[in-house]
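Pasting in a structure now, in structure tokens, and then I'll have a few things to ask.
Removed: one protein chain of the complex. Kept in place: all other protein chains.
To keep things simple, chains are lettered A, B, C and D as they appear, and every chain counts its residues starting from 1.
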Amino acid sequence: MAARSEPAAIAAPLATANGLRHQYLVMAGMALALASAPLLLYPVFLMKVLCFALFACAFNLLIGYVGLVSFGHAAFFGTAAYAAGHAAKVWGFPPELAVAFATLCSAALGLVFGWLAIRRQGIYFAMITLALAQMLYFFYLQAPFTGGEDGIQAIPRGRLLGVLDLSNDLVMYWVVLAVFLGGFLLIYRTIHSPFGQVLKAIRENEPRAVSLGYEVDRYKLLAFVLSAALSGLAGGTKALVFQLASLTDVHWTMSGEVVLMALVGGLGTVFGPIVGAAVIVSLQNYLAGLGHWVTIVQGLIFVACVLAFRRGIVGELGRLLGKPL
Amino acid sequence: MTELLGIPAPVLFGQLLLGLINGAFYAILSLGLAVIFGLLNIINFTHGAQYMMGAFTAWMLLNWAGLGYWWALLLAPLFVGLTGILIERFLLKRLAGLDHLYGLLLTFGLALVIQGLYRNEFGSTGLPYAIPAELRGGQNLGFMFLPNYRAWVVVVSLAVCLATWLVIEKTRLGSYLRAATENPTLVQAMGIDVPRMVTLTYGFGVALAAFAGVLAAPIYQVSPLMGADLIIVVFAVVVIGGMGSILGSILTGFGLGVIEGLTKVFWPEASSTVIFVIMAIVLLLRPAGLFGRTG
Amino acid sequence: RADFTGGKVRIGVLNDQSSLYADITGQGSVVAARMAVEDFGGKVKGAPIEVVFADHQNKPDVGSNIARQWYDTEGVDVIVDVPTSSVALAINEVTREKNKVFLVSGAATSDLTGAKCSPNTVHWTYDTWALANGTGSAIVQTGGDSWFFLTADYAFGHALERDTAAVVTKNGGKVLGSVRHPLNNPDFSSYLLQAQASKAKIIGLANAGGDTINSIKQAAEFGIVAGGQNLAGLLVFITDVHGLGLPIAQGLILTESFYWDLNENTRAFAKRFGERMNGRVPTMVQAGVYASILHYLKALEALGSDGDGKAVVDKMKAIPTDDPLFGKGEIRKDGRKLHPMYLFEVKKPAESKGPWDYYKLKATIPADKAFRPLAEGGCPLVQ
Amino acid sequence: MAGDGTILETQGLTKEFRGFVAVRDVALRVRRGSVHALIGPNGAGKTTCFNLLTKFLQPTAGRIFFEGRDITGLRPAEVAKLGIVRSFQISAVFGHLTALENVRIALQRQRGESFDFWRSEKLLERWNGRARELLDAVGIGAFADVPAAELPYGRKRALELATTIALEPRLMLLDEPTAGMGREDVGRITALIREVAKGRTVLMVEHNLSVVADLCDTITVLVRGEILAEGDYARIAADPRVREAYIGSEEGRA
Partner (left out) sequence: MSTALLEVEDLHAWYGEAHVLHGMRFSVREGEVVTLLGRNGAGKTTTLKAILGIGPRRTGSVRFRGQELVHLPPHRIARLGIAWCPEERGIFASLNVLENLLLPPVVAEGGLSLEAIFELFPNLRERLSSQGTKLSGGEQQMLAIARILRTGARLLLLDEPTEGLAPVIVQQIGRTIEKLKRAGFTILLVEQNFRFAARVADRHYIVEHGRVVDEIASVELGPGQERLVAYLAV
């Protein structure tokens, strides 16, 4: 069997159920830290981190646990951003409905993309998702409701359930935090569910899983749709936070960015994508003041990252501690 | 006058020819990318930056050393290829055996650095580079005016592609390259210096990019970002052709140039997307690309 | 007693530092801003003035994010420059929401003083209407009465085409057709061939940056100008001409609101600017950054506070403008700064006497004719 | 149509790869409850036959009947659900999962497809007992918590067998179960197969003739994609055509 070491190189240390207690501790610590973060840090920045962290986690579900690298995840993120923006601004949906609608749109899109792409593997899967996403980008560029390169601006944040006024950054922050934690826990649960167990088996040895009677394509498709939906949840929330949905959200560089986040944090680690998202978003934010040195410094950081922490920050950390994180 | 789908036939011929010319750039660039991917299993995201370096090297040779186009055609690939060899030796080598994503991230980071440095030095607008005196002017073909320089581009890139193809497919070297892609250890255990072969191959792929850059300098603006967006399209070409297929990347390069050219007539807005549409269709019908081997 | 937030005045230069528009805006704008602060004396009513800057990468979300953070946490009271219309429109929204001040120099869209106008925004240097009007009417009047457009396929390109086409027809010209190309398209030969086939006298380039440069360069290659057709660059900056080189750019007609070699004042400014910028000359955008900040500081001095952005802008509108680069002028109710626009022709290589000596002045369009009439913009502030 | 004694039957089974016929017009009949061997020289088409029977490959022509039902058009996973489970020529385990988890994956499938991503994997612990039983049965109970990748080769094959049995297959297809094994493991696996074959049907490919002679009731010899001979070991071993094509001069390995 010409087993190209593709998934093996990404292969995460798959934790067995009993070695997970420390992960709950880290999770609790993380929730606490996030809850107190707005005391120290600018809430809008934090919200950006959270939205991208959720996006990266959703992406990681696919690459880390199914071994599929999607290069078109911006399609789900951006579609949701447009859907939420349009629903909130033009149709006057309340925020919770707008985001729910956005998530649904992305899930539906995930079903279509997944159905087309799921039978391809490795780089071909990546490329077909990229191609589909580029076609969608073109559609959004031309479609009147997206506002072309101006995007949908001034999206109202509205009132959550008619009561909570989201135009207050802090209130918005709590909502985003809740959305993020919800999404994160769902992903965590998925990984450690009977379904997740089958996913791992498929990633390890697909023909064997088939011979045991598993319809592997359906499992992959469900994972893909889940990932798309959660990316959509992140994108829709982001649109409300920044009151903006634009072509940036659907451009291939966005798909690239989420790959970066997952890589920098550590592929197939539970907390890696969160750390990766925090790092990349901070870079963008705090390096902006470096002016024309931004891209150079960013580039150097990527190079250093690959050379120094192959497993990503969290991956290396987990290795040092001898525990999967 | 004969018309086809509302377009006068002569105009159509002209567009086909132009498509072929653009295809020549795709072909050379994707060839380099395919060679590198084939052997190093690395998606060389620096390729666009290296193409740009080729163009800038030509500019520097002219303005700083007084060496003209023909020298540049020879020297720029050499210089840029050498920098490629350094990159392979000191950076890429450390990624052996890892997933392509790591190589992608590394080369992407490098591209950012290189483009940033050039921009800081030369500005973002770019610099002029004149068409060499020997190739100015053009031929009136009746249906269109064909600049001599463009004709030269097609001819020389066809020649370079063909030569590369012959060397890789028709000599033992080709088998070594393909085998080393799959199992470098075993090939080395057969007595072939795989590390050096890898280094040289990367250098060669990079030199091809630089060569395309020199060819491009007189027609496109010599600017730091000239290769930044190209890479993704060129990569699509490689995938459509079938990863690792040399012939595939050449033929697809020319073919897609033509298709893109036609799109510019019939639905100009979509001309930058058509490649991805084709990629999606091809991959759905032929999972390993047009000329790829299913494995 | 002056009342400045945080005890100081902080100016944020937000533009493209690293990509397409970095030469037009970029570090040069930051230098221009610093020069304005120095020329003003470094302090307003005893309060120090600071300049910060950031790169918005031409992405609206990155830009609006930085703007929010600047306004909310870093004591920035005014944002200047902001090229790329989509980003400028986003900042326009954020600034209005936070009641700060936005001095646009880099962006072109005339919507900023039209449907999207805001009491917190001043649009200083130029806009699509002014460009279309300057270049369009001048060319039609000199006999270039049939046009074909090469248009970048995004809202800005569409606007430029639409505005120019209107000017052309108003002046008795004809539009024979247009073709829309994707943004950052490297090869224009196909489109140029279509333009050639249209037999229009003038090929209007409703695009910007690298797209314009490449279209001009390749038009020369295909002998389009030699064949009797002429190019009209609708948004061409002096840096673009520099990038093209005179052999190719010569004869191009374009509209700008500033040229370094206009008069004593502009030459003096360019000299000082060049000393800090490697001998480059200021673009009109960078000049606009300088002038708009000077005027802003004057308003602050008169007002004695910067907390209420709308009040500051109102003050800016109340005081007539007067600066060494754009001369005397005013800011209209819709936020439009008025000054003359100039029609230039790019010199032949033989005519150029030194570095950056590129333009011949062909006509001056007086301030009252240069910009879209107040009533036609549809700005809600005007009603 | 086959009588009651036949569990699997093929008619005119043919597979062509780009002009090369790997399996030609094969009529195979496997008796219920028997251990049936498929032997033949390398490249005869044995693995291809397995791939056709389990639908990993689509036949060019011919039909396949399982318990009288035509399964020619089914997908691989459907065939598996009907109770035809195969092993692979190259050992196939889920390397990063523990031995216990490997077996559980098979047990889990019996609950129907597990698409419930919102439930805890603790749910799976109720299969632990049965999984341990199975591991004990193949003699690797002590390795239950070791990741499969770290098991020695012979034990991997044992694990694969345990996983296969967990599905309670009605027909087991084993492709060279003893290949690459040390002597002691061959003995153990032979015994194991004999054990699990009770009450099931086994179709196996094997080059080790002593194992074949030991275990199998019926032997089909495939040569160049076609059936050359069929019968019990003594009859096959005596057939000069089989000796020439396959067994060679070596005497009495049994």
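The rule is simple: contacts are C-beta pairs under 8 Å (C-beta built on N, C-alpha and C of every residue); 3 or more make two chains touch, one makes a residue touch a chain.
Owing to the predicted nature of the structure, the values given are computational and were not obtained by experimental measurement.
Only one of the listed residues, D:I64, D:L107, D:M181 or D:C216, touches the absent chain: D:M181. The missing chain, though absent from the display, is touched by one residue of B:A179, B:L247 or B:L284; that residue is B:A179. For the options D:R31, D:R63, D:R170 or D:H207, the residue in contact with the chain missing from this view is D:H207. Contact between subunit D and the absent chain runs through residues 17-18, 20, 40-47, 89-90, 152-154, 176, 179-185, 207, 209, 244-250, 253.
Residues of subunit B in touch with the missing chain: 172, 175-176, 178-179, 181-183, 185-195, 244, 293, 295.
The criterion applied here is as follows: only the chains that are shown with their structure count from here on.
Chain A has the Cα centre that lies closest to the mean of all protein Cα atoms in view.
If you average the Cα atoms of subunit B and of subunit C, the two centres end up 36 Å apart. Inter-chain centre distance (subunit B to subunit D, centres taken as mean C-alpha positions): 50 Å. Subunit B has its Cα centroid 32 Å from the Cα centroid of subunit A. For subunit B, the set of residues that touch two or more other chains comprises 116, 119, 269, 272-273.
In subunit D, no residue reaches two or more other chains under the touch definition. Across the assembly, chains come into contact as A-B, A-C, A-D, B-C. Contacts from subunit B toward subunit C in the complex involve residues 8, 11, 14-15, 18-19, 21-22, 116, 119, 123-128, 130-131, 138, 144-145, 147, 149-150, 219-221, 223, 225-226, 229-230, 261, 264-265, 268-269, 271-273.
If you check the complex, the residues on subunit A that touch subunit B are 2, 5-6, 9-10, 69, 116, 119-120, 123-124, 127-128, 130-132, 134-135, 137-138, 142, 252, 256, 259-260, 263, 267, 292-296, 298-303, 305-307, 310. Only residues 18-24, 26, 153, 179-182, 184-187, 189-191, 193-194, 197, 209-210, 213-214, 217-218, 221-223, 227, 239-240, 242-245, 247-248, 280 of subunit C touch subunit B when the two sit together in their complex.
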